[in-house]
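For chain A:
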Amino acid sequence: MSNLLEVRGLQTTFQLRGGAIKVVEGVDFDVRSGEVLGLIGESGSGKTVTCMSILRLLPEHASVKADHLVFEGREIATLDESEFRGLRGRRMAMIFQDPVGSFNPVKTIGWHFRHVSRRVSDSRPELFRDRGAWKREAAALLRRVGIPHGKDILGSYPHQLSGGMLQRALVALVLQMRPALIVADEPTTNLDNIVEHQIVELFRGLKDEFQSSFIFITHDMSIAAKLCDRIAVMYAGQIVEVGRAEDVLNDPKHPYSQGLVRTATELAARVERLQEIPGELPNWRSMTGGCRFKPRCPHGRAGCESPQPMRRLTQGREVRCLQHEAS
Partner candidate 1 sequence: MNEERSVATISRRTLVKGAAAGSAACLVPWSKMAWAAQDCSTLRAGIAGYSVVNVLDPAKASLIPEFYVIWALFNCLLKFNEKMELVGDLAESWEHTSPTLWRFKLRDGVTFHDGAPMTAEDVKFTLDRVRAKDGDSPHKDKFASISDIRVVDPLTVEIEMAEPFAPLLSYLANARTGSQIVPKHLLDGGDERSFADRPVGTGAYKFVSHQPNVEIVLEGHSGYFVPDQPFIPNVTMPLIPEEASGVTALLGGAIDLTSTAPFADVPNLMQNPKVKVLRSPGLNTRFIALNHQTAPFDDVHFRRALSMAFDREAMVQIVLFGEGTAANGLIPAALSWAHEPKRRPLMSFDPERAKAELEKSKYGPGTEAVVLTWGAGWWKRFAELFAAQVNETLGTRLRVEVSEANTVYSRLRAKDYQASIWGWLGLIDPDEYTYEILHTDGWRNFHGYSNKDVDALLERARGEMDQARRGEIYKQAESLMAEDAPVICCFESHVHNLMTPEVNGFVQLPYSAFGGQLAAVTSC
Partner candidate 2 sequence: MKTLRYFIGRLLIAVTMMVIGALAVFLVMKAAPGDPALAALGEQATPDAIAAFRAEHGLDAPLIEQFVSWLRDMIGGDFGRSLTIAGGESISKLIAGRLPNTIFVGLYAVLFATAISLVIGSVAALRRGKLSDTLATSVAAVGVSMPDFWLGYVLILLFALTLGWLPSYGFTSPFESLSGALVTGLLPALAISAPMAAVFARTLRTSLLENAQRDYVTVARSFGFSERFVFRHYVFRNSIIPYIVIIGLQIRYLLGGVVVVERVFGVPGVGSLMVDAAFARDYPVVQACTIVFLAIVLSVNLTVDVTCAALDPKRTQ
């Protein structure tokens, strides 16, 4: 299985009035074609920033560095803005948390589809084979994502649709462009459970049906379990554990992953008192060179102060923890 995306030594720094802070540091991971990579971690751990760094969607005061970023076999870290824009949407797209805020409020859903289609007219000429071809495609996709009379909603404005509908529409919009890589940033958080369930089902379907790869950002283990082939756990701007979904979920190696999994199972089991991970994310300014989870770690020991590299356990299984030094 070849790699669609290879990320090495990704580092994102925000220039703030208070000085510069590294929000993402030394992040390495791969996305294989046709797979769903789950990016997991509590909110603020840098999941979204990581992805937006790759798509170069961060505001000017953020600076992104990477040893290398290979997408579809070509180095994209060095591309200039215009070249890179060619990739966005057409090859790699992102679905954001808040579907309502993702649409231009003064334009119809149809407008969005039309311009998105224009955008990819070269890679998907069939969309303009005849007037309305793109419309039919859009309607089909909308039907696919669970909006039966898609044609009708093309004429309506975002504020006339529910959050769930918009989320589906957004997914359809992205699919219209047939990108190779789709980043879905917690696409379900703003939705109620039923809709959430439906969306998750939707993604499962898409994953098999379209030959695109997904990065699925979430903090919800159960969703990850349902959807992901592999999982990368992020903590405080670093990836602390990578592995096949079932491995990571059944037998987490990093204390943080363990904590996450425990809370999740307890949640599922409706346990009375949740045993949460004590403490909270360290603040960016007071970050030391050492293991960033140390302050909250139950197994903290001498040596944790020194920077922790990813340690390879088995094929495709890595963890950033001193405990696994030996193996």
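A quick word on the picks: all candidates are chains of the complex that A comes from, given by their letters.
We take it that contacts are C-beta pairs under 8 Å (C-beta built on N, C-alpha and C of every residue); 3 or more make two chains touch, one makes a residue touch a chain; residues count from 1.
Note that the coordinates shown come from a computational prediction; the quantities given were computed from them, not determined experimentally.
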Legend entry - Touching candidate - 1 or 2 - for chain A as found in this complex: 2
Legend entry - Residues of chain A defined as touching candidate 2 within the complex: 52, 55, 57, 85-90, 93-94, 96, 98, 101-107, 115-116, 119, 157, 159-160, 173, 177
